[in-house]
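One protein chain omitted, others in place.
Just so it is clear, A, B and C label the chains in written order, and each chain counts residues from 1 on its own.
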Amino acid sequence: MKVGILGATGYTGIELIRILSKHANAKITYLSSKHFESQLISEVYPGLSGFCDKILEGDDFKKAVAICDVIFSTLPHELTFEVGKMVIDAGKKLIDLGPAFRFDDFNFFKKWYGSNVEIEYDKYHKVYGLTELYREKVKNSQIVGNPGCYPTSVILALAPVLKNRVVVDKNIIIDSKSGVSGAGHEPKFSNLYSECNENTKPYKVAKHRHIPEIEQELSKIMEQDVKVVFTPHLVPMTRGILSTIYCNLESDITLEDVYDLYQEFYKNDYFIKILKPGKYPSTKSVAGSNFCQIGFEIDERTNTLIIISAIDNLMKGASGQAVQNMNLMFGLPENKGLDVIRIFP
Amino acid sequence: MKVGILGATGYTGIELIRILSKHANAKITYLSSKHFESQLISEVYPGLSGFCDKILEGDDFKKAVAICDVIFSTLPHELTFEVGKMVIDAGKKLIDLGPAFRFDDFNFFKKWYGSNVEIEYDKYHKVYGLTELYREKVKNSQIVGNPGCYPTSVILALAPVLKNRVVVDKNIIIDSKSGVSGAGHEPKFSNLYSECNENTKPYKVAKHRHIPEIEQELSKIMEQDVKVVFTPHLVPMTRGILSTIYCNLESDITLEDVYDLYQEFYKNDYFIKILKPGKYPSTKSVAGSNFCQIGFEIDERTNTLIIISAIDNLMKGASGQAVQNMNLMFGLPENKGLDVIRIFP
Amino acid sequence: MKVGILGATGYTGIELIRILSKHANAKITYLSSKHFESQLISEVYPGLSGFCDKILEGDDFKKAVAICDVIFSTLPHELTFEVGKMVIDAGKKLIDLGPAFRFDDFNFFKKWYGSNVEIEYDKYHKVYGLTELYREKVKNSQIVGNPGCYPTSVILALAPVLKNRVVVDKNIIIDSKSGVSGAGHEPKFSNLYSECNENTKPYKVAKHRHIPEIEQELSKIMEQDVKVVFTPHLVPMTRGILSTIYCNLESDITLEDVYDLYQEFYKNDYFIKILKPGKYPSTKSVAGSNFCQIGFEIDERTNTLIIISAIDNLMKGASGQAVQNMNLMFGLPENKGLDVIRIFP
Partner (left out) sequence: MKVGILGATGYTGIELIRILSKHANAKITYLSSKHFESQLISEVYPGLSGFCDKILEGDDFKKAVAICDVIFSTLPHELTFEVGKMVIDAGKKLIDLGPAFRFDDFNFFKKWYGSNVEIEYDKYHKVYGLTELYREKVKNSQIVGNPGCYPTSVILALAPVLKNRVVVDKNIIIDSKSGVSGAGHEPKFSNLYSECNENTKPYKVAKHRHIPEIEQELSKIMEQDVKVVFTPHLVPMTRGILSTIYCNLESDITLEDVYDLYQEFYKNDYFIKILKPGKYPSTKSVAGSNFCQIGFEIDERTNTLIIISAIDNLMKGASGQAVQNMNLMFGLPENKGLDVIRIFP
């Protein structure tokens, strides 16, 4: 498989390169970068030297689509829509790490992203790429809208109990903590080391653009309209998302029952690790890997189920899941090139 | 004022020394340490050299009470009860940074702390030392049960809306994030640098011993039984607590109204900083200071009020508030020795 | 004293505000900022609210000089030279935190800083503001060239042994480690959290612009031409500089003798802390304070003296020392407003 990465020098781009350089079936064929055009990727990131020494090209997306079998895009949505059209026309495949193809309803996308783009959204042959929920559709789609990092950590954590109606549809509170790499590679005041170190802070409270994505998917799982409260926080670490989710229990259920329910729900999912009662996820337990850890606790005093999930935001939350989807789209084992153990300590 | 600190070499102990060494009205007269007995405090912590060079004594608490006007204790509760009795008998004052004197109902304490101690709890002339709520009582008490770090951040954030019944008493969710100094000075695996760095993890989910303290106080404020869900997390920083609190709104209210309500509630409280709508607290904005920042957001989609508070766990969450209480007990201005600006960056 | 700060929103600027807001003899009268002009400083840095709520003005330096008794400048050197002239003409005082006034020989400055400015450098009534070495001159100067952060940590560490010719003038190796705040407040790729965290890296090896400043002063101390090797490194922390310095011993000397020599040399210097043999400095022991810790070891196997010094780069390495100089220039006790204990942990 010849792969192209459009927008290769952001954190998700270089994570794709890290994974795909060692993927037995992939050959990195095209890399683009607006900021570092004409430089070697291994000059920009010396740690890639010997593994990937390609030139970063500019924005000749047509060429990229022509010479590659699959395109990964980290571009702004306006450009991704263009690339999407080229891919459809050329019978190639596209995995988009941005929001462009994550939605069922285009107006929903336009409202939350403040976009005026006019396209025939339904003509794109696409799927929401949360692999564990849409595995079969991913295999047969041309375009994958790869999920956001927060939605991945949240939807995987909630799917089993919503599907089985163990919890009620009201008062679902999601409190997520992310490492700073999730804020991207842009040089902004708020991303500076001295601003982030020794600092925990919420941002975009109840306004984050991952909310519509979360609600779209939870509503489909529960087959009714679900609304959530979502607060993202930045904590002083580079990688990792920990989501702590609070739901009202519908009925009496033990912690062991909940454990069994999750085990059953994810019994065929290699990358989902359900923790036994008494153990909780931590971001360090999944760092550098594509795994998602899920644990829980029942607060009997308030009849609340507390679900906790941990992922590496650049792996299962972005580039790892993108490659997981690529594997499916090309008939490969889902964990090909991704079967690595977390880094610890 | 002659002050003694029993258990002076833990993080709250040396923070007391840092504050009191520069307090115009206090004279550090007795320091005890089980682990470092007979050493100079400035040998154990060289940064104190020139500011406090006293010898660390052993456990002669009787002597401490005899020669001091006020005792700060960071001892285990069994020992603190003994010291409390000595203080009452001698007509001195005690500020306890542990849980021993925080409760109205001794059985409640015994249940949550698994204690078999038998004492006449009601004979201690004590008050729960959350200064902003109990200022007048603190002035006239012999013993202050200084609040826990999490409860300080939570009760201050919730008091105005519970008192004014702006929110309902159900579904109060508290998600707190603490720096690692909150886990204390003990050498344990879980506190090692390499275990905590790049790691965000929950602990004691729905089981933390600060829950009874929070519920006792919220129930008194609301004049009815209040239960909360509380999840503490460790995040990779040394100082700071950020609590994100979710409540269902009782009725229609604007963000501006909420802001006005908090401003009014805390209008005479020097150390409480209410942030304007659109601004959120961060731990770095209060680091090294005794301030508590409070901000909020309304999620209209779900009719949820989200309250966020930030404190320095060793200052307003422990030693700073202890000195704030000491000032009141001795008729001094509340912010004496505490009026310092946060360290930034 | 009315004080003005030109360039008030960088890290050294807000550190000056932090110190001067609580300085009994200073009144912050003028603040300028190119980036945040017309905003309240307490809007840009909410932690200053209640302590300093002044409007940030633009570049009306003439007004600043007219209404203030002393100006602190963090401006580029071209602008600082202009301000310097205004200050001389108006009979006011200037403390410059940049390199403009640190040099004896203007050509030396121009060469290392690649500057073409033409001014009558000798007409400025100035002094190199390393307080411990130039205390008397500082008292009587109109302009202070406040030392760089690295030079402060290095010159203080070397002065006693160079003055006493305990070490030879060759092979002086300086290996310095700095926190990231030393790289300033500019949003650059290299200062991003995700680039700096978990990363130790050298930069400007043997080329850093603090070299001429170090060599100028060491040469004056030793009364002969001294050259040094200097390598700065960035380590993942916000504040602090640790300099490890290696010199060949001239003759036999014991560690105790070295200790006595330093004690004697700095016997009247409040902010210098000489550590006993066997103890070494650490950045955390001086964080947030104006102290400089100095310790040493003799490697008898190689006849090498290893000197280690630690400062807070924003305090003794910049704004703290600037206020120390201001105190002297206005006849105040040197430690006025600066007598604070380090923050720990």
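The rule is short, and it goes like this: a residue touches a chain if its C-beta (ideal position, glycine included) is under 8 Å from a C-beta of that chain, and two chains touch if they have at least 3 such contacts.
The structure displayed is predicted, hence computed values, not measured ones.
Chemist: In the full complex, which of C:Ala159, C:Val228 or C:Ile274 touches the chain missing from this view?
Modeler: Answer from the full complex: C:Val228 touches the omitted chain.
Chemist: Tell me which of C:Ser42, C:Asn248 or C:Asn335 is the one touching the absent chain.
Modeler: The single option touching the absent chain is C:Asn248.
Chemist: Among C:Glu198, C:Glu223 or C:Asp257, which residue is in contact with the omitted chain in the full complex?
Modeler: Residue touching the chain left out of view: C:Glu198.
Chemist: Given that one chain is not shown, which residue among C:Asn25, C:Ser42, C:Ser115 or C:Ser282 touches it?
Modeler: Within the whole complex, the residue contacting the unshown chain is C:Ser282.
Chemist: For the full complex, which residue in A:Phe36, A:Phe51, A:Tyr203 or A:Tyr259 touches the chain that was left out?
Modeler: A:Phe51
Chemist: For a quick check of understanding: of A:Tyr11, A:Tyr30, A:Tyr266 or A:Phe296, which residue touches the chain that isn't displayed?
Modeler: A:Tyr11
Chemist: Counting contacts across the full complex, list the positions on subunit A that touch the omitted chain.
Modeler: The list for subunit A reads 11, 14, 18, 21-22, 45-51, 181, 197-198, 238-239, 273, 275, 279, 284-286, 288-289, 291, 293, 339-345.
Chemist: Extract the touching residues of subunit B with respect to the undisplayed chain.
Modeler: On the subunit B side, contact with the omitted chain comes from 11, 179-181, 185, 187-189, 191-198, 236-238.
Chemist: Just checking the interface: what residues of subunit C touch the absent partner chain?
Modeler: Residues touching the hidden chain, for subunit C, are 171, 173, 175, 177, 179, 194-195, 197-203, 205-207, 227-229, 231, 233, 235-240, 242, 244, 246, 248, 280-284, 287, 297-299, 301-302, 304, 306, 308, 310, 345.
Operating definition for what follows: only the chains that are shown with their structure count from here on.
Chemist: Quick one: superpose subunit A on subunit B by CA and send over the rotation angle as a multiple of 5°.
Modeler: So the angle, rounded to a multiple of 5, is 180 degrees.
Chemist: Find the geometric centre of each of subunit A and subunit C from their Cα atoms only, then give the gap between the two centres in Å, rounded to an integer.
Modeler: Whole-Å distance between the two chain centres: 46.
Chemist: How many angstrom lie between the CA centroids of subunit A and subunit B, rounded to a whole number?
Modeler: Chain centres of subunit A and subunit B, defined by C-alpha means, are spaced 39 Å apart.
Chemist: What is the distance, in whole Å, between the centres of subunit B and subunit C, each centre taken as the mean of its C-alpha atoms?
Modeler: Each chain's C-alpha centroid was found; their separation is 37 Å.
Chemist: For subunit B, give me the residues that contact two or more of the other chains.
Modeler: 197-198, 238-239, 284, 345 - these are the residues of subunit B that touch more than one other chain.
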